[in-house]
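Missing here: one protein chain of the complex. Every other protein chain is in place.
Take a look at chain A:
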Amino acid sequence: MAGETLLKVQGVETYYGNIRALSGVDVEVHKGEIVSLIGANGAGKSTLMMTICGSPQAKNGQVIFDGEDITKLPTHLIARKRIAQSPEGRRIFPRMTVLENLQMGANLDNLKYFKEDVEKVFVMFPRLKERQSQRGGTLSGGEQQMLSIGRALMSRPKLLLLDEPSLGLAPLIVKGIFEAIKKLNKEEGLTVFLVEQNAFAALKLSDRAYVMVNGKVTMSGSGKELLANPEVRAAYLEGGRH
């Protein structure tokens, strides 16, 4: 899977006030890959995700997307480069209906492909079709996660960023969502960058993966390699699988 480089994060340092959350992170995502980022709480995984989206912006280093430096762009312009995000905590619009939530995702093209894309999302997540006129806030956690991913897909992204899609969900639902991600990648060739606590599931799904500790990338390799790596097993898998 040595496709063209789509996203390149080079020596990125991000600060919250005076506290350095990321200290020189290098990550690369190629076209058509699923890349995951695993690590413990507070390692800076979500911060990296947010830095790619420009809030907060990186103080040093560069974020290059599709050959273009997007480090200092405001968030909404980064989103218009077709980087879609399903943010941590899902962040759907609770008082708007499922359909309206999806509509918001399709805003970039002014709803040009809305009907077509909504059908696709409904095929992928039939639950959303059943609940299309229900308010987002009344959905279950798993359905909200589906909606969050569906909304991100509505913008026809080149790169999909997923921040902890398994957070707070039952294992069976997590399985379903991960299968959907896999399918998207295989059938549509969608590039996915995934942040996960659930290291086992993430590594199994990914082509490549990075391990993050204290704001630094300490290890990288293919998903299989990392799964077999004794250090990774000890730190993230053995204790965390049950």
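What to note about this one:
Everything below uses one rule, namely that contacts are C-beta pairs under 8 Å (C-beta built on N, C-alpha and C of every residue); 3 or more make two chains touch, one makes a residue touch a chain; residues count from 1.
Here is the rule we go by: contacts and distances are computed from a predicted model.
Per the UniProt record, the chain missing from the shown structure is "Branched-chain amino acid transport system permease protein", taken from the list "Branched-chain amino acid transport system permease protein", "Cytochrome c oxidase subunit 1", "Phosphoribosylformylglycinamidine synthase subunit PurQ" or "Tripartite-type tricarboxylate transporter, receptor component TctC".
Residue A:Arg80 is the one among A:Lys59, A:Arg80 or A:Lys175 that touches the chain missing from this view. Screening A:Lys59, A:Lys72, A:Arg91 or A:Lys175 against the full complex identifies A:Arg91 as the residue touching the chain left out.
Seen from chain A, the chain kept out of the figure touches residues 53, 55, 74-77, 79-80, 84-85, 87, 91-97, 99-100, 103-105, 107-108, 110-111, 115, 118, 132-133, 135, 151, 155.
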